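The complex appears here without one of its protein chains, the remainder shown in place.
Moving on, here comes chain A:
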Amino acid sequence: MSGYGFSLAGQALVALPSGALHWPAQGLLCVSDLHFGKSDRLARRGGALLPPYETRATLARLDADLEATAARQVICLGDSFDDLDAADRLEDSDALWLTRLMAGRDWTWIAGNHDPGPLALGGSLRAEVRLQTLTFRHIADLGTTGEVSGHYHPKARLAGQARPCFLLDDTRLILPAYGAYTGGLRSDDAVLTTLMGPKALAVLTGRRALALPMPR
């Protein structure tokens, strides 16, 4: 898979075209904002009845990424479930699939703003994770270097096409949303242009990971 290799705080990382982050030296795969169970939450709230397939669509991509990278360690950067109920309401087949993916892997759920509490699915639940020179957390914090976060669902536009993207500068990396039913925040939004340094890159997802100067 044609990922984009780069280094952050001295660590060699690869932004995968799927939107996952691969850290080969650690055998680690990191994904953000899976938003499992989004259609379920909307239906419960009396909103639109969206096709209830986004969880399996997201699982299918995660499965493929785990297979391809042979990662032994997984960090989900928060908002993995659209809300706490969503975790309990997973279809049996989806829950089984997730359990199979988790089996034999060191799996960490980082708390997000949608799913802050504990989970019955196994794995460890953490507010943030430090590994060597990197810090993994849900929402970026201005003071940190070597930070990997999610939350914003960044998107960027190239040649008329908007795609979910990684945002990368000397001190931090923001991951795109990995979940199937997720909107996005354009990279030229003030929140993101403030967070990211002047030489920041956007790495577009798609068939190949494409790096370009972050549109602002």
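Rule of thumb we're sticking to: a residue touches a chain if its C-beta (ideal position, glycine included) is under 8 Å from a C-beta of that chain, and two chains touch if they have at least 3 such contacts; residues count from 1.
By definition in this document, contacts and distances are computed from a predicted model.
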Omitted chain, identified by the protein name its UniProt record gives, among "NADH-dependent dehydrogenase", "Energy-coupling factor transporter ATP-binding protein EcfA2", "DEAD/H associated domain protein" or "Nitrate reductase": "DEAD/H associated domain protein"
Candidates A:48, A:70 or A:142 - the one touching the absent chain: A:48
Omitted-chain contact residue, chosen from A:56, A:72, A:105 or A:126: A:56
Missing-partner contacts on chain A, residue numbers: 40, 43-44, 46-54, 56-57, 91, 153, 157-159, 161, 180-186, 189-191, 199, 201, 204, 206-208, 210-213
